[in-house]
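With one protein chain held back, the other chains of the complex are shown just where they sit.
Think of it as A, B and C in the order they're written, each chain with its own count starting at 1.
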Amino acid sequence: MVVVMEERASEEQVQHVIAQLVEKGFDVHRSTGQLRSVLGAVGGNRSFDTRLIEVMDGVHEVLRITEPYKLASRTFKPERTTVSFGEFRVGGDEVIVMAGPCSVETDAQISASAAAVRKAGAKVLRGGAFKPRSSPYSFQGLGEEGLRMMRAAADAEGLKVASEVMDVSQIELVARYADILQVGARNMQNYTLLRELGKIRTPVLLKRGISATIEEWLLSAEYVLSGGNTDVILCERGIRTFESYTRNTMDISAIPVVQKLSHLPIVADPSHGTGLRDKVTPMARAAVAAGADGLIIEVHPDPDKALSDGAQSIFPSQFDRLMAELRIIAPAIGRSICLDPVARRGWGT
Amino acid sequence: MVVVMEERASEEQVQHVIAQLVEKGFDVHRSTGQLRSVLGAVGGNRSFDTRLIEVMDGVHEVLRITEPYKLASRTFKPERTTVSFGEFRVGGDEVIVMAGPCSVETDAQISASAAAVRKAGAKVLRGGAFKPRSSPYSFQGLGEEGLRMMRAAADAEGLKVASEVMDVSQIELVARYADILQVGARNMQNYTLLRELGKIRTPVLLKRGISATIEEWLLSAEYVLSGGNTDVILCERGIRTFESYTRNTMDISAIPVVQKLSHLPIVADPSHGTGLRDKVTPMARAAVAAGADGLIIEVHPDPDKALSDGAQSIFPSQFDRLMAELRIIAPAIGRSICLDPVARRGWGT
Amino acid sequence: MVVVMEERASEEQVQHVIAQLVEKGFDVHRSTGQLRSVLGAVGGNRSFDTRLIEVMDGVHEVLRITEPYKLASRTFKPERTTVSFGEFRVGGDEVIVMAGPCSVETDAQISASAAAVRKAGAKVLRGGAFKPRSSPYSFQGLGEEGLRMMRAAADAEGLKVASEVMDVSQIELVARYADILQVGARNMQNYTLLRELGKIRTPVLLKRGISATIEEWLLSAEYVLSGGNTDVILCERGIRTFESYTRNTMDISAIPVVQKLSHLPIVADPSHGTGLRDKVTPMARAAVAAGADGLIIEVHPDPDKALSDGAQSIFPSQFDRLMAELRIIAPAIGRSICLDPVARRGWGT
Partner (left out) sequence: MVVVMEERASEEQVQHVIAQLVEKGFDVHRSTGQLRSVLGAVGGNRSFDTRLIEVMDGVHEVLRITEPYKLASRTFKPERTTVSFGEFRVGGDEVIVMAGPCSVETDAQISASAAAVRKAGAKVLRGGAFKPRSSPYSFQGLGEEGLRMMRAAADAEGLKVASEVMDVSQIELVARYADILQVGARNMQNYTLLRELGKIRTPVLLKRGISATIEEWLLSAEYVLSGGNTDVILCERGIRTFESYTRNTMDISAIPVVQKLSHLPIVADPSHGTGLRDKVTPMARAAVAAGADGLIIEVHPDPDKALSDGAQSIFPSQFDRLMAELRIIAPAIGRSICLDPVARRGWGT
């Protein structure tokens, strides 16, 4: 940490700050300039609240020089992490596409979804069994019955399963059926949940909170990593801004930013990122062009009849076309989108 | 809901929209103008996702005419709600002040805090035993031991107790010691937690999420209310904006806005609202001047040694002075701030 | 406009609102429901301030059903506009790339820039002669001398010229040298300037204000269009959000949104959109993948020595590589990026 003293700070004030820093376990190095003193403080605790120094008399500003997260940083682990589940892995050359309906509704609906997305090249079936809804009067999901339906549909198509876990009490249940556990944007700072997910070994897909900075997001990943679960996939899904035409503003630039700061893979969710069906396709293309390691997309065989988020779900035919476009775009940055997971199995990875 | 068709919409498109609305349970009334058709749809489900209509061909815009919350609205209950705990109540003529340290740390610290804030006129002792921290490496609270200490300190001074509950698993424990259960900003959309809080009868203080709209906040209150717990106090504690000088931007205007839309009482938290000690006092004054029903303020006997949020905690002497200023301001809007809860007990309320 | 009355609104209040609407020139249609009355008001003035009705007693909400802009809307002109300058046009199948340094500095610098960007496939040379700088102590541009240098460098390479105009007093001068006049983000609501630009016939590139909604942006375009200048190109260049890692958050989704609402072409500026050199390339790719009609990019032969914005300027070699990547991506959405404007001249457009 660097402490910049005010130009008018007295020598007594400077000494008081130094004493406080030493007491908190820092080594202090002082530079006395013509205009002001600047103190460099090293050591101490990574989670030290720098505002404690900021409010001291004579202090102009305190600047932190270490990121507050460690395990999630490139400094700690320079090479990129790949997260594997079965024969697939996120973070390698292949752009992995996860697709399916917002909620699991019926056996027929989830089976039709699985067949459609597999055929187009998706590797993971997504679908919610427990739904966080902003209104208590909305459809809240089918629970375990939904998980069972989704697992069966995925297995029939050779797909993996990703599903959301909303509360500590659901972890064991969801992990029994799913290969990837999603943490929704509203739970990004549910620390009780994150801590428990650190204790298991199922990959976690951690969505960015609707108003979370990238730093806060990586700190939430740190909760999972510090528990010993190293398989964390980050997911950009739009942030809240003043623009209200789209439901959220998808922060495409978060993709290259995260890839610079962290070794963790990052995927993008253009369905929640925009909230509007006709914006999903262009934003999915943009995410892959920007370097995303994967996509998670809502596809529904009959969106107008969907029990939740139908308005942001695309039709299977739109999904087919999107996948074809992505197969042109991915090579521009040295990535690929493979066609058929069934065929692929023979190749090994 | 009002559906505005595009100027170029065909008659077939209009009919398709009408059919869809009728199927969803709405009664539809059509106005055909020179330029375009407008459809009024009444009935149906309060939580209907209007985007389902928005994505239909020929639709220009869909406008919702009913708030998605009901029990929290003034339409449902025109007269203001007061929330009582013991002899005190929030939402009446008296501005209720809750104060104390961010975290309970030791018996001596919490006792000194309780004595200091009671003397200055606070009615409720606040303090955290379970702390949600953005870094996994920060102090996480004393748990039940902290609750026990706080209860004892409050009882010795005739104060009530407010403390945070972070997870469903903590409700029973915290409710055993506290008179008011706080739901933190990060948990404002933890629906599992809200639903459980609807089942008990302890008052809930629901903080606004850092990027929650007022509508979303009232919808979260609706989760608690719809469970049968009518004692909800809302708490404005700052929203996230582009301005980074203050930790958050305290939305003082949310106070009169909430009071117009809802019957629930609203208090303000200038400590988290600004994150900086020297901004707490002016913002506390502003909140009361704007009509807040109460305040919740971090006061620490020795902020520089606090284990959490010391930088936004004020000294007891600053709190004394603030209370004196508030006693001048409150009468400007027909409110009062009473002096001493011990003396007050004799009067009844 | 649709006026939703409160459930408790009295008949007298409803009548008072109707009278007010009629007085303002609207025709009013009333629907009386079980719960509340809803008034449809048509006619009147497009710029009527609906808040005037919103503050009346008994009014719950007022919903506008017409966009406040007209000439910029797809409703007014369904087919897409292409803006031509010489043999080039923005808004057609070709993605037009404008590139060059932030500021014109010397003859050598601008000539080297022109040669480099032309060779890679750019069609327009960009560069500032008048610079809006947030600090009065920063480099403010070379003025007319810079324009002269840029014109000469562009002519030598067969490029067109785009340059910023900051004030009404500069229009005539800049228009003498440039083929496209840029209006910077800070001037997006400088109505005096916009009005004057409506009177000339040089194409205008209108950047989105840092916190402008898409609606406000189109209203600013309306100022130019309503003066008679129909050649307006919109430019997304990043909006201000809470995320501070990037200078701005580039709103890629604005590209498909604008293309739905308006017939005007839209280009993207990834240099200002991110503010960081290593993010320019991925965001440029993303913009083209999302459907942008063009790009405007800062390229400097020696960015570390640039007098302004060097940190967001890319090297010519990075620009070469970006153009190669874009040539792979553009066909995915039926667009092209042509190689050489000199060769191209023979073909006609």
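In the analysis below, a contact is a pair of C-beta atoms (placed from the backbone, for glycine too) under 8 Å apart; a residue touches a chain by one contact, two chains touch by 3 or more.
These numbers come from a predicted model, not from an experiment.
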item: Residue among C:Glu6, C:Glu105 or C:Glu222 that touches the chain left out of view; value: C:Glu222
item: Sole contact to the chain not displayed, among C:Gln15, C:Thr32, C:Ser84 or C:Ser169; value: C:Ser169
item: Residue, one of B:Leu35, B:Ala115, B:Ala152 or B:Ala286, that touches the chain absent here; value: B:Ala286
item: Residues from chain A at the interface with the omitted partner, ascending; value: 2, 4, 6-8, 29, 31, 33-35, 38, 40, 42, 60-61, 63, 65, 75, 78, 211, 240-242, 244
item: On chain C, residues whose C-beta touches the chain left out of the figure; value: 20, 45-47, 49, 51-52, 54-56, 68-69, 132-138, 166-169, 186-187, 189-192, 195, 210-211, 216, 219-220, 222-223, 226, 240, 275-278, 303-304, 306, 308-312
item: For chain B, the residues touching the chain missing from this view; value: 211, 213-215, 239, 241-246, 249-257, 260, 273-274, 278-279, 282-283, 285-291, 325-326, 328-329, 331-333
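Everything that follows uses one rule, which is that only the chains that are shown with their structure count from here on.
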item: Chain hops separating chain C from chain A, counting only touching neighbours; value: 1
item: Most centrally placed chain - per-chain CA mean versus overall CA mean; value: A
item: Relative to chain B, chain with the most remote C-alpha centre; value: C
item: Centroid spacing, where centroids are CA-atom means, of chain A and chain C in whole angstrom; value: 31
item: Distance between the centres, which are taken as Cα means, of chain B and chain A, whole angstrom; value: 28
item: Junction residues of chain A - those touching two or more other chains; value: 211, 278
